[in-house]
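The complex is shown incomplete by one protein chain, all other protein chains being positioned as in the whole.
Every chain is named by a letter (A, B and C) in the order it is written, and numbering of its residues begins at 1.
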Amino acid sequence: MCVVVRFYNVTKIYKNNSVALNNVTLHIKKGEFIFLVGPSGAGKTTLTRLIFREDLPTRGQIVFNGKNVVRLRPGEIPFHRRKIGMVFQDFRLLPQRTIYDNVAFALQVTGASNHWIKKLAPEALKVVGLEGKAKMYPEQLSGGEQQRACIARAIVNNPLLLIADEPTGNLDPGTSRELMKLFQEINGRGTTIIMATHAWDIVDSMKKRVVALSGGKVVRDEESGVYGHGA
Amino acid sequence: MCVVVRFYNVTKIYKNNSVALNNVTLHIKKGEFIFLVGPSGAGKTTLTRLIFREDLPTRGQIVFNGKNVVRLRPGEIPFHRRKIGMVFQDFRLLPQRTIYDNVAFALQVTGASNHWIKKLAPEALKVVGLEGKAKMYPEQLSGGEQQRACIARAIVNNPLLLIADEPTGNLDPGTSRELMKLFQEINGRGTTIIMATHAWDIVDSMKKRVVALSGGKVVRDEESGVYGHGA
Amino acid sequence: MGHSAAGYYFKEAVNSLVRNNWLSLASVGVVTVSLFILGCFLLAAINTSAFINTLESMLEINVFLESNLNKSEINHLKEQLKFLPGVSEVEFVSREKALENMLTSLGNEKDITENLDENPLPDSFRVKTKSVELAPQVAANIYKFNGVSNVIYGQEVVERLLIVTRWIRITSLTSVVVLGLAAVFLISTTIRVSVFSRRKEIGIMKFLGATNWFVRFPFLLEGVVLGFSGALLASIIVYLVYTIIIDKIAVTMPFLPIVGQMDKLAPVYLGLLVLGLLIGAAGSSISVHRFLKV
Partner (left out) sequence: MGHSAAGYYFKEAVNSLVRNNWLSLASVGVVTVSLFILGCFLLAAINTSAFINTLESMLEINVFLESNLNKSEINHLKEQLKFLPGVSEVEFVSREKALENMLTSLGNEKDITENLDENPLPDSFRVKTKSVELAPQVAANIYKFNGVSNVIYGQEVVERLLIVTRWIRITSLTSVVVLGLAAVFLISTTIRVSVFSRRKEIGIMKFLGATNWFVRFPFLLEGVVLGFSGALLASIIVYLVYTIIIDKIAVTMPFLPIVGQMDKLAPVYLGLLVLGLLIGAAGSSISVHRFLKV
């Protein structure tokens, strides 16, 4: 099976009638690295939320890994989500747990053994350079550190698909560059990556597939594309 | 009075012994536009929190507009804060109020008349391009839109000092450029601006004063400086 | 506070009640339930007290006279008794009347007087005291009078009654106090938890330069509205339940003394309303206090 995510004529209209996605059709192949670009409010986050089954589309179908996301039974949703590593734009760390516990928790929910957790969680923290802050609580971290904690949590259980929404929004250029190296490495091991971003310099330098949204429509979809400054 | 903010040997050590600021001395003159740069965890947000009297320094003194911030009585704090417009890195919008009410609220707390509020709040929303989303709630906005709402709230009561922490972190380049134009305009009217950012391209193009932090120390302070890619 | 501010406070309080409708409902529910129980108990205590008074007022001292007294001596004795401190009522019971009463109590269908040649009973007075506690002293005083052959007031019964009623009074007072404190605790806890769940909001207000009073006032108003609504509901329910119960009791147990006059009950309802209002106001403004220090 070659295609990980398929969107068929997906439209998402929120309750207050704002059209976030408008008839989007999109195929994402296994192992691809996709930049999702477009102005603020274009629908990037909405698109990722639909894949993650955080919300349902108003019209259209979404297939992930051979399963129709729209038709998942409530009991199947957790298992669907475990296959996706998600870096949320607003982080969503558990405020009452340490950074280590936040990362470990993503493994705990999958029923991983303590042994396994003790091996993987510190590794993930090391990858994002937070090994020294493992025992701190989210509110004790700087914005960039919280973002990195969120990334560590997303990659810790080696997901099939990694969705990163604005993962460099709070990072300095040096850390950003390192993060992109890490993403390429993960991508190299076969993980599909969707990254929504405004960082035109990163997009331009990576020469990956670029999907540009505007007003909820796919306005551009190019292999080794660029951010496109006009947008 | 020419100097708006003075830091005298300010050190901030958090409860868990992490040194966020280390003996910082800094003078910021009225009408200046300052970029605060430095890697993630360098202490940028901490510095702004101390000016805002969200927290107290461990050692040292901070003077804002002729008043010692460290020695403010509890009853004076609100009036101190009203002189500062703050764009928080984590937005801090009131989740149960509409965008309009969030912006209006910043005026309400100062005791502004309804007439005044009805004039100023829509203006501020228009400036950030959110006039169409005034009636929506924060969770109904995209990340970039929330950030703009936060900016509208910070500028609505024409503060003496505008502190913006990562105001372009969730904005596309186009919106960022417009925001910077807006900031320059506000700055032109005499408002001092401190902007913590990782957007090297913006810093480099604006040629303003740059204060670089690293490990809690001021490592560079230049008039019309650049981001400095090595940092 | 200016016109706009007053309007703001009021609008805020109402908006917040609507926004947090679930929490508001829960708080009102807790106030209602707590004050309903307290109200029922207050009414029960008032009625118990009235019942005890009636019981006690039924207690009488029987003063048996020597058989050789004439009318004027008896009248003189009656006057003496009337002016004795603590005595509220004196009634003469002739020996004929006493026999009649006894026969009635034995059942007057068959005539026991058939077997009776002479009335064996003495003349007597029935004396009531102003309060049951005075009975022993009054009885002792009467016993010293000339012409009195014996004084009986059911010493044991009086003593027991005194102990029991004192216990009942203490218990019902304690219960009311304990329930009152429980109501205060329950209501203020609910309001505190509800404020707790909005601590972030309070923090943000402070960051925008709101003074403590500006933050606190809408919460205070909200607490007042919550507490008062709950108390009003409780009062209405207590009133309805009580009305139904006294109607039923009036039919099935007309002999029971039920307090039905509004002048005695009004303080109960008023007390509930004031209590609800005060706890609501205090509970919310004190809770807010904890989160104002930012």
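Side notes on the structure shown:
As a convention for this text, contacts are C-beta pairs under 8 Å (C-beta built on N, C-alpha and C of every residue); 3 or more make two chains touch, one makes a residue touch a chain.
Note that the structure is a prediction, hence the values are computed from the model and not measured.
One chain is not displayed; in the complete assembly it touches the shown chains A, C. The omitted chain makes contact with just one of the residues C:G7, C:G29, C:P85 or C:P267: C:G29.
For the chain missing from the display, the contacting residue among C:L59, C:L84, C:L134 or C:I249 is C:I249, taking the whole complex into account. Contact with the chain not shown here comes from a single listed residue; of C:G7, C:P85, C:P120 or C:P267, that residue is C:P120. Summarising the interface, subunit C meets the missing chain with residues 22-23, 26, 29-30, 33-34, 36-37, 40, 64, 67, 102, 105-107, 109-110, 112-113, 115-122, 149-152, 160, 163-164, 167, 175, 178-179, 182, 185-186, 189-190, 192-194, 196-197, 249, 252-253, 255-256. Counting over the whole complex, subunit A has residues 52, 54, 74-75, 77-82, 86, 88, 92-96, 105-106, 108-114, 153 touching the chain that is not drawn.
Assume only the chains that are shown with their structure count from here on.
Of all chains shown, B has the CA centroid lying nearest to the centroid of every protein CA atom. The geometric centre of subunit B is 63 Å away from that of subunit C, both derived from CA atoms.
In whole angstrom, the spacing between the mean C-alpha positions of subunit A and subunit B is 29.
With centres set at the average Cα position, the gap from subunit A to subunit C is 67 Å.
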